[in-house]
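Just one protein chain is left out here, and the rest sit where they should.
Should a chain be cited, it is by its letter among A, B, C, D and E, assigned in written order, with residues numbered from 1 in that chain.
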Amino acid sequence: MEYIALVVGFLIILAGLWAIMTRKNILKIIIGFSLFDTGLHIVMVALAYVNERTAPIIDGTVLAEEAINKVVDPVPQALVLTAIVIGFGVTALMLTYAVRLFKSKGSLEIADFKDAKW
Amino acid sequence: MELFGALITLLGSIILLIAAIGLVRMPDVYNRLQVGTKASTMGTLLSLLGIAIIHPTWAGKLIILILFVLFTNPVSSHVLARASHYINIRISKRTVVDKLKVTDRAFKVGEVKK
Amino acid sequence: MTYIIVSILLGIIMLLMTGIAILHKNMVVAIIAAGVVSLFASVLYLLLAAPDVALTEAAIGSGLSTIIFFYVLNKIRKNNVAE
Amino acid sequence: MINTILTIALALIFLSIAIIIYRFMLGPSSVDRVISFDMMTIASISIIGIISYMSDRVIYLDIATVYGLLSFLAVIIIAKYLEKGL
Amino acid sequence: MLRNSLIFVLVIAVGVIFYSLFTQFDGNDELSDLAQFYAQKENIDKVGSANLVTAVVVTYRGLDTLGEVTILFLTAAIIGFFLKGKLEEGKREVRPSSEILQTAAAVLIPIIIVFGVYIFINGHLTPGGGFQGGAIIASAIILMLLTRPTMPFNHKLFSTIESISGLSFITLGVLGALFAGGFLDNRFIETGTVGELISGGAIPIIYSFVGLKVGAELSNILGDFQEVQNEK
Partner (left out) sequence: MKNYITIFVILFFVWFLLNNTLQVEVLIVGLIVSALVTTLVGVMLCVKCNVFSDLKYTPKAILNTFIFLAVFFIELVKSNIDVARRVLAPTRPINPGIVEVKTKLKSKFARMLLANSITLTPGTLTIETRGDSFFIHWIDVKDINVEKASNELIRKFEKYLEEIYD
């Protein structure tokens, strides 16, 4: 299962990278970025998975004594949790710039922003 | 008892399948919405109910879930139907009558205002 | 075993939706497709025993992101007739 | 026995998701795609219910509730965008 | 043409790197040393949180959470700064929401808020916590904005909630430093039995403040995006 998740995550990262570099519309680029983010998170969670184990939460099913043999790694999950929230912040920020660019030029095609090219 | 619950879950998934088939077979947006709303609400309701029968101690959360779906699904399909009427989605040729359009024309309800 | 098949199916759906999100011309469809990718990613997290991440992805990645994209789309819509 | 029946149910739900995706790719208007999105969310709620039974963890059901909320909100915002009421 | 082939080569190169990473990965059968430390019975009892992810987020790596909340705050401030334009006096004409949607929203908003509060108060027992609960509360706010699109958004109220909860969060951290092991240590309140609602020391309180803060910040971001619609 974790292998499949890894493959899917890597493929989504590649697709997002390709979208960031080839798409002409700024909104499409932002969509590509958020897909890239999703793929990265899938990869990180898949790396934390331990065979045949369950979620790191103690309740009736998993007791505290046997937790060490029954739960998966909580640390990468905590990291991904923060990463998703930050990813939302970054997406919102990029969309803000998109709105700002639209206000200045009335378009979101990347070809209309040639004067910013170096 | 547990077997009964499992069978109810199976029934729910069959109803979801019927909803999906209806989504493909129906001719226009409104008919798809009809089939989608009714069958998917019932399908989810039954499959969650089945799990609640298998595991009676989980019933609380499942009941909340069922009530939530039962309450929000019709509202969202109503909003969607209203939107698709205002943006003039093509209505099926088999439609016999469209009173709402007639009313709109009669009162000259403009593009945006009320 | 069941979980492996389920994850393969989820993976296929997600890759399909990624393709639609990147290649489709209509922006509304692209955004909905990106939302669907997040949606099924969340189910995949559940299979990978990470319910916390699944909850975050469902609420933020799939919910609020989609909403904010539509606000921006509404803002940049000139007086054109959509669709 | 119960696990077998639930696996069949899971398979049926995935079959219906496949059919819904067919409509998603076909759908002539955006509204059809929104309906497909809504139904995919609803089907995912059932999937999560069955998975939480199979893993024997009641805590997974919280996520299903979030899905219900999510489908409602997303459909409403897209509908309001389409009818220019945002 | 050159550009496209360059991009193609780059994507292929990244793919090759990923392939080699994938072939070197051969599954985990045991926890890493750090995770084993976190999952020991003594440490679970010491921290008192049934959800290990919450334990990591709030106590072991609490400083990271503080930084994250700060980043969100900065993001909200930057978005507010950049989106702000001249508000046109003329009211925008939008199609009013349907009556049924307005009624349904009035019924659902309190229920959604209570669900968000449930998510962050039970952060140490069930999946979820401050960030998720905050996002759900922000969803309730967005539902309110959606049903009345031209209503002005009350930025001041949310900024006040945000500052108060941020201040309380820091205060709790300092209390931890004074009466227990270090900054953001949760054990200055009795940790209790693992699995009860009143347990985990200060974790539920800290997470509630994080939830309120994140909810207010996300609501502010969404409110900015709502307000920008009203310009010209």
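Here, contacts are C-beta pairs under 8 Å (C-beta built on N, C-alpha and C of every residue); 3 or more make two chains touch, one makes a residue touch a chain.
Fair warning: this is a prediction, and the values are worked out from it, not measured in the lab.
Undergrad: Given that one chain is not shown, which residue among E:72, E:104, E:172 or E:189 touches it?
TA: For the chain that is not drawn, the touching residue is E:104.
Undergrad: For the chain that got dropped from the picture, name the residues of chain B it touches.
TA: Residue positions of chain B that touch the missing chain: 15, 18-19, 21-22, 25-28, 30-31, 33-35, 37-39, 41-42, 57-61, 63-64, 71, 74-75, 77-78, 81-82, 85, 92, 94-101, 103.
Undergrad: Under the stated touch rule, tell me which residues of chain E contact the chain that is not displayed.
TA: Residues 98-100, 102-107, 109-111, 113-115, 117-118, 121-122, 141, 144, 147-148, 154, 157, 196-198 of chain E touch the chain that is not shown.
Throughout what follows, only the chains that are shown with their structure count from here on.
Undergrad: Starting at chain A, how many touching-chain steps does it take at least to reach chain E?
TA: 1
Undergrad: Figure out the least number of contact steps between chain A and chain B, where 1 means they touch directly.
TA: Minimum number of steps from chain A to chain B: 2.
Undergrad: Chain with the smallest distance from its CA centroid to the overall CA centroid?
TA: Chain closest to the assembly's C-alpha mean: C.
Undergrad: Tell me which has more C-beta contacts between its two chains, C-D or B-E.
TA: C-D
Undergrad: Averaging only over C-alpha atoms, locate the centres of chain A and chain D and give their separation in whole Å.
TA: Chain A and chain D have C-alpha centres separated by 21 Å.
Undergrad: With chain centres taken as the means of their Cα atoms, state the distance from chain B to chain D in Å.
TA: Chain centroid spacing, chain B to chain D, equals 12 Å.
Undergrad: Which chain D residues touch at least two other chains?
TA: Residue numbers touching two or more other chains: 10, 17, 29, 34, 57-60, 62-63, 65-66, 69-70, 72-73, 76-77, 80, 82-86.
Undergrad: Find every residue in chain B that makes contact with two or more other chains and list them.
TA: Each of 72, 75, 79, 82, 86-87, 112 in chain B touches at least two other chains.
Undergrad: Could you please specify the touching residues of chain C with respect to chain A in the complex?
TA: Residues 3-4, 7-8, 10-11, 14-15, 18-19, 21-22, 27, 30-31, 34, 37-38, 41, 44-45, 47-53, 56-57, 60-61, 64-65, 68-69, 72-73, 75-76, 78 of chain C touch chain A in their complex.
Undergrad: Please output the residues of chain C touching chain D within their complex, sorted ascending.
TA: Counting only chain C, the residues touching chain D are 2, 6, 9, 13, 16, 20, 26, 28-29, 32, 35-36, 39-40, 42-43, 46-47, 51, 54-55, 58-59, 62-63, 66-67, 70-71, 73-74, 82-83.
Undergrad: Under the stated contact criterion, what part of chain D meets chain A in this complex?
TA: 55-60
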